[in-house]
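The complex is shown incomplete by one protein chain, all other protein chains being positioned as in the whole.
As written, the chains take the letters A, B, C, D and E, and residue 1 is the first residue of each chain.
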Amino acid sequence: MKVITFGEPLLRFTTEAEKRLHQVDQLAFYFGGAEANLAVSLANFGHEVEFVSAIPPNSLGSACRKYLKANSVKTNFLREQGSRLGTYYVEAGIGNRQANVTYDRAYSSFHLVDESIFDWDQIFLDVDHFHTTGITLALSDKLREITLVAMQKAKEKGISVSFDFNYRAKLWSQSEARDAIQKVLPYVDVAFCNQLDAIHFLDIEESKSEKHEDKLKEYYQNIVEKYPNISALSSTKRAVHSSNKHELEGYFYDKQQLVKSKSYVIDPVVDRIGGGDAYAAAILHGWLNQWPLTDTVDFATASSVLKHTIKGDSNAFTELEVKSYLSLLDQEISR
Amino acid sequence: MKVITFGEPLLRFTTEAEKRLHQVDQLAFYFGGAEANLAVSLANFGHEVEFVSAIPPNSLGSACRKYLKANSVKTNFLREQGSRLGTYYVEAGIGNRQANVTYDRAYSSFHLVDESIFDWDQIFLDVDHFHTTGITLALSDKLREITLVAMQKAKEKGISVSFDFNYRAKLWSQSEARDAIQKVLPYVDVAFCNQLDAIHFLDIEESKSEKHEDKLKEYYQNIVEKYPNISALSSTKRAVHSSNKHELEGYFYDKQQLVKSKSYVIDPVVDRIGGGDAYAAAILHGWLNQWPLTDTVDFATASSVLKHTIKGDSNAFTELEVKSYLSLLDQEISR
Amino acid sequence: MKVITFGEPLLRFTTEAEKRLHQVDQLAFYFGGAEANLAVSLANFGHEVEFVSAIPPNSLGSACRKYLKANSVKTNFLREQGSRLGTYYVEAGIGNRQANVTYDRAYSSFHLVDESIFDWDQIFLDVDHFHTTGITLALSDKLREITLVAMQKAKEKGISVSFDFNYRAKLWSQSEARDAIQKVLPYVDVAFCNQLDAIHFLDIEESKSEKHEDKLKEYYQNIVEKYPNISALSSTKRAVHSSNKHELEGYFYDKQQLVKSKSYVIDPVVDRIGGGDAYAAAILHGWLNQWPLTDTVDFATASSVLKHTIKGDSNAFTELEVKSYLSLLDQEISR
Amino acid sequence: MKVITFGEPLLRFTTEAEKRLHQVDQLAFYFGGAEANLAVSLANFGHEVEFVSAIPPNSLGSACRKYLKANSVKTNFLREQGSRLGTYYVEAGIGNRQANVTYDRAYSSFHLVDESIFDWDQIFLDVDHFHTTGITLALSDKLREITLVAMQKAKEKGISVSFDFNYRAKLWSQSEARDAIQKVLPYVDVAFCNQLDAIHFLDIEESKSEKHEDKLKEYYQNIVEKYPNISALSSTKRAVHSSNKHELEGYFYDKQQLVKSKSYVIDPVVDRIGGGDAYAAAILHGWLNQWPLTDTVDFATASSVLKHTIKGDSNAFTELEVKSYLSLLDQEISR
Amino acid sequence: MKVITFGEPLLRFTTEAEKRLHQVDQLAFYFGGAEANLAVSLANFGHEVEFVSAIPPNSLGSACRKYLKANSVKTNFLREQGSRLGTYYVEAGIGNRQANVTYDRAYSSFHLVDESIFDWDQIFLDVDHFHTTGITLALSDKLREITLVAMQKAKEKGISVSFDFNYRAKLWSQSEARDAIQKVLPYVDVAFCNQLDAIHFLDIEESKSEKHEDKLKEYYQNIVEKYPNISALSSTKRAVHSSNKHELEGYFYDKQQLVKSKSYVIDPVVDRIGGGDAYAAAILHGWLNQWPLTDTVDFATASSVLKHTIKGDSNAFTELEVKSYLSLLDQEISR
Partner (left out) sequence: MKVITFGEPLLRFTTEAEKRLHQVDQLAFYFGGAEANLAVSLANFGHEVEFVSAIPPNSLGSACRKYLKANSVKTNFLREQGSRLGTYYVEAGIGNRQANVTYDRAYSSFHLVDESIFDWDQIFLDVDHFHTTGITLALSDKLREITLVAMQKAKEKGISVSFDFNYRAKLWSQSEARDAIQKVLPYVDVAFCNQLDAIHFLDIEESKSEKHEDKLKEYYQNIVEKYPNISALSSTKRAVHSSNKHELEGYFYDKQQLVKSKSYVIDPVVDRIGGGDAYAAAILHGWLNQWPLTDTVDFATASSVLKHTIKGDSNAFTELEVKSYLSLLDQEISR
């Protein structure tokens, strides 16, 4: 299938985990950003994917484009304008010490786009699916308008739409987010939304259930009542035992049932950045292929777990590799 | 004592564990191969060891020879011929992600040897022990013949012989292996052989016992009935909790009793390659020195555990270092 | 324009220049091969390029494909079969010490292809130009046949053809090369051929002129008499003062005149591998665009010089970057 | 406050943990030494700190001085004399393998100082606190005298004094240590002293209590009876599960009560060297600021835990960073 | 003497010279900026130096402060505000290939300062000299005003002032620069100004002399006529043979005579960034110490040459080291 993702590419600089920033004199760098990561994952799963965005016409922009192409993501609508890539610095955490993130992403090329540079009729030619996240909405009023227009066009053309709440407190307030998110939700088919998102942005009351699953199902039922256009909802539950040891579960809801994946202990966590995008991409892959609910959530959680074992923001695994990881686990259980 | 090992040297390229192969632009390399690894370990334990094999007359062959010499292994019978070293690529695994191995070992210098290049009378001058493995048998019909001849000569000269089954499914079928192994076993004094080996290659029926030890003892008793020339049998039991966390035990049998080592949790596993060879070398070291059975199996398992904590295929520890590790463990227990 | 290149991808391992192979424990690696390098250069100059070849279905093949894609080369006809990439090891030279090259390229996936895997009618759809080199001819009888067929098909379809003699003494004898080259030349429009090539493979007598230019012109006139289909001939002249200091000139002939580029001192030479392919690609770029002869040879030589300043086999410069380097030189001269 | 620390700077060379010393061709290096480490920590906590010592007048001495300055430690009394820095080599341990330390610290610049080079009246101008350790006492008779004089001067001037037993069996015998320590203790306000120290150096009988806390309290009560000038005593309890996994608790006593910190599992231990100095510095920080006992011991243990997560000998965390780590832990508990 | 420098700290990321930006996955970084570099040099020469500026209150700002402290530069007036350090990316050049610089320095902490944050009466306490450059003037109107006020205050307090034209076309136009520079020059004692600066910013007619020295002397005479307050002028002449081979001379004028240094061939140029600041710092060092004119210009040029042999923006040599380099050269000449 042909998929469009829309959002900001980011340049990440990162220390090696065993030193603080002031102890080093070089930094590894990776390209990422939620929507770019999802694009790479879906391309690895065999889809034709375009990443729609803006980069500066300089050597960093050009390196970013090469990264996307190497990962089979098309860049025909990656406009060149402005003067910088959004950047952030990660002092990697380890064991008892948390990572320390320093943002330097204001004034980026994508940040400053206006509507004139994206011709959605052209972009949406022969397209099956459109994806974006709350981060894109957060960046500017202009980007909120552009996204809304894009979603409306998508629906008109019969293109399905997915949306990941991805709330970033450093980018906008909860009330700004609430307004913007409620405006786009009527055009969404698949939403990635966790418990706090439901409470903060959709005015749903806190559940009184005990178990995570019961609460989440309650919230999701509420959401699909408000937005009957939404046909699927998903999220993960993560427990952080240390910077290097997490526990992860996936949840997927289709209006009929809420299914839950196997629970994975991830030890060590090599790089958690992009773990959520790897999950979302894999959920979409199952949804677009109309896989059974359980298969999809298992595939997505395994996909995210594998992402945690490599450095870099995006998932470097094919459908075959994720599935062979899953079947390996099955064998171990059945022994 | 003077020991001969006979087999193929291998060139291993390996990624750093936190990235996939396509993410890197350089690879670490190590020299290894089961019989070369065992030679290095025995040299570290103070034996005079010759590694008999073939390498190409080029800079890679020469680097391989330097590696062996640096580790006190003699290379007087390391013939130069052919054009390549057997090579393999390891995309190192970590945590939830398994290692991924790509072989490129066909057409190697050793692969293509014929009988004319090894003069066993000269090689076996003043020799006490001869060791090889199933990998050598697997490489060619010619090598099967050469090995059989070498073992026969060894027995004639009163040289003891050890053999590690080391079955590699990528090199030959089970039925080919069965034929070849059954031909060499009548000349063997010490065999490294696990439960599956017994079942697949020696036509022994699957045991009905529950416990690992009981089963293994049953198999070993069966083997020494068939091959009364065999005076000792050994193997390890490994549980893989994740790519980084294994559990290891050693077992050693001398026709009278089966002894078992302490069980070790290895966390992290730095490099498991060569762990089995480190174990076999240490068992041989105890056997050649006629150490008590329990001392030998403890020494061997500790030796293998230490190997797992360093990069590279061969064991870089002296007898003194392994023993001081063992005594350290004793103290901890006795506190 | 749309261009097809056809040949073997190579995996190169290389030391850092200041140590010998046995002094290091890791090696940098690059993907290359004459026809792949030319593909990357032409893609950097804005052409649509397909690299037609075969790679093994393993992680090394897959990394090779990603490398090509990252450089905008299409890989739709990069077949997966066989088990290995052609490999070679470069102990980099420096100053008074020459590089030392160890080949390990036999039995590669491309080496072993047969005609069935390439459907030239499909490959040549909408294609403007086809390029290959003498290396492809050298690899097997089968590849000689396949190449001849491809060239004939190209001519039938009005596709122009270029051929780089690229004689490698380690791959075949001069007499084998002579036969094969003389068979393909009648289908060639642009040939990369130096003085020795003319003498060894085209049975042209050694010139009695003094100057390089006069000799070369004589040879080229002879060639176009024999092969009137050839419309352009080109080569470079390189003086090697030390491993780090070369001098380079380009020559280009179009049946009317032989033009010569500015002479460049390259100091230091970072990596000479691929320098010839960078030159050939740039000559083709000028020829395909019908640039004036002098512009083309200047552009090509500058392009090759820039290649010498970066590590890796292929030219990482755009037309704009090469031209801005040329204009910088002009300014310096005019001051 | 203004603090003086007095002792030997050390140069540490260290392998990467995954290889043995003979496998590598480069070593990371760090500057350390117990009293220098404590100086860096206190400077990070906002104190004005002078490190009083001697370094050689060469490029290593100069790099050492730059390291201290970069960490805001003053070096006005860092004398230049002699010819070498005390040096040691750490073959880093990992998992089941212990670190292996090789000392090369004899004949250092500090080792060879005599009394003439330190003018304590000038050094102690406007100073609030003086710190040193048993290592300084161990280095020479001269240094024992110098230290004793310095402590006496400190007391005369109303400067508080702390002393860390820090017994090193490689530097002196228990009986030498006993004599020297008993001579300085009458001038000490805060002592870092564990159970074995109390038994070996202060002739206190082994306790019959069961629990670590009861024993320690008994020893500390005994000590303050003997040395009523001591107003506070502290130590940690460390359990070593593997080279990478430790468990750590802090204990602090003020004549009235013995308080105990939360217990921390440290996994992985990146670098344990300097962990004790990080603890002592933080205890002093609390004591100098007259923080409540419990706050101090929690702050100190957290401080030491964080040190274990970075490479290098000294603690690179500010008071704010340690406190935010503590409050993070509180949140986790209260959830 | 006590010196104040005032300007923007910069964060530089740089590739290794032998690869283009898109070929690497990590970058070395250095702290620099003309006024910070000069501060470090003067501190290395033994002066007490404060660097007055603004940095963001984050881990990058803090690493920048540590860098300055390690180099003995005081940071008491390094204000924390805003959110970013000015940043730039250098794709290092080599041989025939030029460096390629990408700026990302807008919106920095220093860029956005207003007058309220610098209290010049406090800053100038006991100060002997004040230095800034045209870059500071270029950053904002506010910074032009602040600088003018600072210079006026300096003159009132009898503090000498130096100014380096340092024109950056990417930051402002020539006419903006002309206005601002002409406003500050009446307060300047020492100016770093080359021929083009004189022509572009001081409306001096192009000279008709042939020789560099004659021209420069003419311009400098013109300048001191216009600005009799200026007591010394200096500049370098650089010939760029390749990215790795430069030729450098220094010129210094004191109203009476123009002296010229020895001419140096710099081969290889390791890092040219900061070479001009190293020169200016050394000229100031001689001027402040009232060294003979010739000694000063020789010292300054040698100082700059040494800077070109190390990576990083600032000069890491002491007065003694520069002088011993000079005396070494003398010996060579006298042999």
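By our rule, a contact is a pair of C-beta atoms (placed from the backbone, for glycine too) under 8 Å apart; a residue touches a chain by one contact, two chains touch by 3 or more.
Keep in mind it's a predicted model, so treat the numbers as computed, not measured.
The residue touching the chain not shown here, chosen from E:K155, E:R168, E:K260 or E:K311, is E:K311.
Contact with the omitted chain, checked across D:K2, D:K66 or D:K262, is made by D:K66. Only one of C:I94, C:L148, C:L293 or C:L326 touches the chain withheld from this view, namely C:I94. Mapped onto chain E, the footprint of the missing chain covers residues 264, 266-271, 305-306, 308-312, 316, 325, 328.
Although one chain is not drawn, its touching partners on chain C can still be listed: residues 17-20, 22-23, 93-98, 242, 244-245. Against the chain not shown here, chain B presents residues 66-67, 69-72.
Rule of thumb we're sticking to: only the chains that are shown with their structure count from here on.
Chain centres were defined as the mean of their Cα atoms; on that basis the chain farthest from chain D turns out to be C. The pair B-C is the one among B-C, A-C or B-D whose contacts match those of A-E for more than half of the residue pairs. In whole angstrom, the spacing between the mean C-alpha positions of chain A and chain D is 46. The multi-chain contact residues of chain D, meaning those touching 2 or more other chains, are 23, 268.
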